[in-house]
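One chain of protein is taken out of this complex; the other chains stay put.
Letters are used for the chains, namely A, B and C, taken in the order the chains are written, and counting of residues starts over at 1 for each.
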Amino acid sequence: MSDLAAPNSIPGPRRRKRRFDAAHLALVAYVVLFVLFILAPLVVVVGSSFEPRELLRFPPQGLSLRWYYQALNSDLFVGAAWNSLIIAIFATLGALLLGVPAAYGLARFDFKGREAVSGLLNSPLLVPELVMGLALLQILAGLQIASSVLTLTLGHILICLPYVVRTINSAIVGVDRSVEEAAANLGAARWRIYLTILLPIIRPALYAAILFSFLMSFDNAVLSLFLVSARTSTLPISVYNYVQYSLDPAIAAVSTLLMAVSVVALFTVSRLVPLDRIKQ
Amino acid sequence: MSDLAAPNSIPGPRRRKRRFDAAHLALVAYVVLFVLFILAPLVVVVGSSFEPRELLRFPPQGLSLRWYYQALNSDLFVGAAWNSLIIAIFATLGALLLGVPAAYGLARFDFKGREAVSGLLNSPLLVPELVMGLALLQILAGLQIASSVLTLTLGHILICLPYVVRTINSAIVGVDRSVEEAAANLGAARWRIYLTILLPIIRPALYAAILFSFLMSFDNAVLSLFLVSARTSTLPISVYNYVQYSLDPAIAAVSTLLMAVSVVALFTVSRLVPLDRIKQ
Amino acid sequence: MSLEQTSSRTAAAEPASVSVEGLRIGYGALEVVKGLDLRVAQGEIITLLGPSGCGKTTTLRAIAGFVSPSHGAIRLHGRDVTDIAPNKRNIGLVFQGYALFPHMSVFDNVAYGLRMRKVPAPEIRERVERALKLVKLERFAERRPRELSGGQQQRVAIARAVVIEPAVLLLDEPLSNLDAKLRHEMRVELRRLLKEMGIASIFVTHDQEEAIVLSDRVVLMNEGRIEQEGTPQTMYNRPGSLFAAAFLGQANFLRGTVASLGADGTAIIDIDGDRFQAQACGGLKAGAPATLVVKCERLRLDRSGRSQAQCTFEAANFLGPSVQLQCSFKGQRLVGLLPASTEGGAMLEPGAPVTLSWGEADGLIFPRAD
Partner (left out) sequence: MSLEQTSSRTAAAEPASVSVEGLRIGYGALEVVKGLDLRVAQGEIITLLGPSGCGKTTTLRAIAGFVSPSHGAIRLHGRDVTDIAPNKRNIGLVFQGYALFPHMSVFDNVAYGLRMRKVPAPEIRERVERALKLVKLERFAERRPRELSGGQQQRVAIARAVVIEPAVLLLDEPLSNLDAKLRHEMRVELRRLLKEMGIASIFVTHDQEEAIVLSDRVVLMNEGRIEQEGTPQTMYNRPGSLFAAAFLGQANFLRGTVASLGADGTAIIDIDGDRFQAQACGGLKAGAPATLVVKCERLRLDRSGRSQAQCTFEAANFLGPSVQLQCSFKGQRLVGLLPASTEGGAMLEPGAPVTLSWGEADGLIFPRAD
């Protein structure tokens, strides 16, 4: 039927109209520029880390790994990096152990004040990190406890917790209750439902929570500023202290490495979960 | 029919079974303890701000507004607070003006690399704030631009942008495209669809973006540490500097006021949008 | 109200697969189930039918153990399970949305209940394969639920529920997520499957057609109570109340007053001067308001029935296998469904006079409140 020509003129092939394309192209161009604008500072940092001479500048005068070599051989930075890594790992573990059950309780049980608790945890900026740092400093001073890796880790847990609870909570809310009921109906006790049904289903959220928690802790500067001692300095604090007296390409190299950790962590997790499902 | 007794014994009224209640109560108790644990540091800060004497301690030895009076009469803190307020307002405006169109482009147009851009914007921790501060410092130094309220505002826009884009983007993705098509079908041109349909529908997300952007900027310490000059100090930086040489209850009072700003902002927005819909 | 209540009570001698006695369930001050008795025999399929909010799903959830009744008892094969946790009840449940485990293969979904019962692995394999064969999904064992169609997912849910050999199978609107064509096919298929397995089953649905096709016995619920129960034929042809008559099938409701009562269980209703003899239902009193109920498909476009109404033709709509005839009678609407082969009313003009008739046994007279 489609092959019969209609009596009143069938037009020939027509160019696909670009009715929306002007607006479309403009917006796409805008988005690209926008991303470049956001990325520009990073390009500057990464670029100038390859500078061979003593002066921090962009574009670099050559390409050298001299400052990377120097940074990786600096006891100051390497020691701080180990501290950061250990604190980030234990802070993440702690935040998961405390946060996942809390997220479950918030998602699955009705109790008075649930709305308030939920709202509180959904507003992480309610407590400025600076204030949190001050409070912890004051508590440590009051209890006469010396700053240590342990106190830093406890402080970081406090910072990471709301993010873990939020991520896991919204994942659990998204799991149909009837799936848990189906497991109970088939004979599973409560703890088996958690282990065999709930946790496997929310695995993407668990990965996201681990990623965010790790990076929140690893990159944290504000809280650490109040809690570090000379012995327990973390990488961001070492960078900050270094900048106080010298602005050479070593700092760009360390910054680039700091970002590399984020990229590697993000990339690892994105192999396990699609990137756009990683929501805070 | 229900009033007829069945022949084989209808049991009398029975106590409502508490089969799940042990687990339920334990979890609720846990959640409450958990929240207290998170809130404890703040209680210490707020509590000690009412201390009448010079020594920062908790619990306070009395109740006095002396340190609030002193903080609100300190040129140092009041000037910094004005700076913070002005910067936060303009950074928020800037982030909205740049971020809303970008969020729309990402949500509604397909183009190569959209996934990548979207992933990038959904991972705000990819770039540690510290590195961003260093980069901006380097750029300003390279271009020989003096630090000012303007440069601070630009820096804060860069920090706030990804949050704005993420919040608005996920709201726009949640708006059924057919609603926009319905408006076009009824005769609305593109710009009228934005103004009369899209923006009003995503109003809760706009409020949330404004709230987060404002607080991100107002409470920001890390980026500001690199960009402030003596003249342009913001409130968090003033607090930090003050702590360097003195730890008296004035700092608790200012911290409490800083939190009060967050609470007031959050409360204002929650009057307009339900709290649990404020997602980052 | 139940026509079959007596018979199901006297059957108490043989132990029912499930029995529910005096069930009352409340959420706070709101009582959702207000006293309900139910017995399901081995191999019997019953349907809890009713509008949303009538308590049918709550009843099902109480049997499964997810809701605690405030009064009453639930027994499986005579054993009181009212206080037993849901994971210890041995009841099969097919959820409305199927509630498959998204992270497991079809095989693992079906095997889950057996693994929880610590059945040895070789036996698990054998029983799961048998269950998948029964629902014709043996070739899909390694798929994930999201890779299956709606109908296939539903069959996985059934296999998963029956593989544990439950005392009773509960199905909560199992067809409501399928599209119209598949839903019609699955009704018959599902009944055949359940009969083959011989498991006592309780369906919950708000779709009267589904209830009629699927069940041995329909339990019509209304506001937390049983309105009527009986075979699909009884429920359809002999509704016990106006509510039941309106809920099952499409019917005409003509308002009038009782003219007189016959000794043979019939009555005569007066509708604006015209009188019709029909079956008397419920407590009719001469002179009291009453409603004459006639199913749409029982109306005939000729004078072959004893009851005849002089109507005004309004419209005829072709429905495919049948033609819908819209007429008015004394200002009330009368709708007939005629086989399309009769070409009924095709040549009528709107406003034309037309006679519709029906058999005496097709009419039911109910008392009316106002």
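As a working rule, a contact is a pair of C-beta atoms (placed from the backbone, for glycine too) under 8 Å apart; a residue touches a chain by one contact, two chains touch by 3 or more.
Quick caveat: nothing in here was measured; it's all calculated off a predicted structure.
Q: Among C:G78, C:G283 or C:G320, which residue is in touch with the absent chain?
A: The one listed residue touching the chain not shown is C:G320.
Q: Can you tell me which of B:L42, B:V173, B:A188 or B:L247 touches the chain that was removed from the display?
A: B:A188
Q: Considering the whole complex, which of B:I197, B:I210, B:V228 or B:A265 touches the chain not shown?
A: B:I197
Q: Which residue numbers on subunit B touch the omitted chain?
A: So the residues of subunit B touching the missing chain come out as 176, 178-179, 181-189, 192, 196-197, 200-201, 203.
Q: Contact with the hidden chain only, please: which subunit C residues?
A: Touch set of subunit C with respect to the missing chain: 180, 188, 191, 207-209, 212-213, 232-233, 236, 248-250, 295-298, 317-322, 324, 337, 339-341.
Quick note on the criterion: only the chains that are shown with their structure count from here on.
Q: Give the label of the chain whose average Cα location is farthest from that of subunit A.
A: C
Q: Once you find the CA centre of subunit B and the CA centre of subunit C, what distance in Å lies between them?
A: Going by mean C-alpha positions, subunit B sits 53 Å from subunit C.
Q: Which integer distance in Å separates the CA centroid of subunit A from that of subunit B?
A: 16
Q: Where in subunit C do residues touch two or more other chains at once?
A: 85
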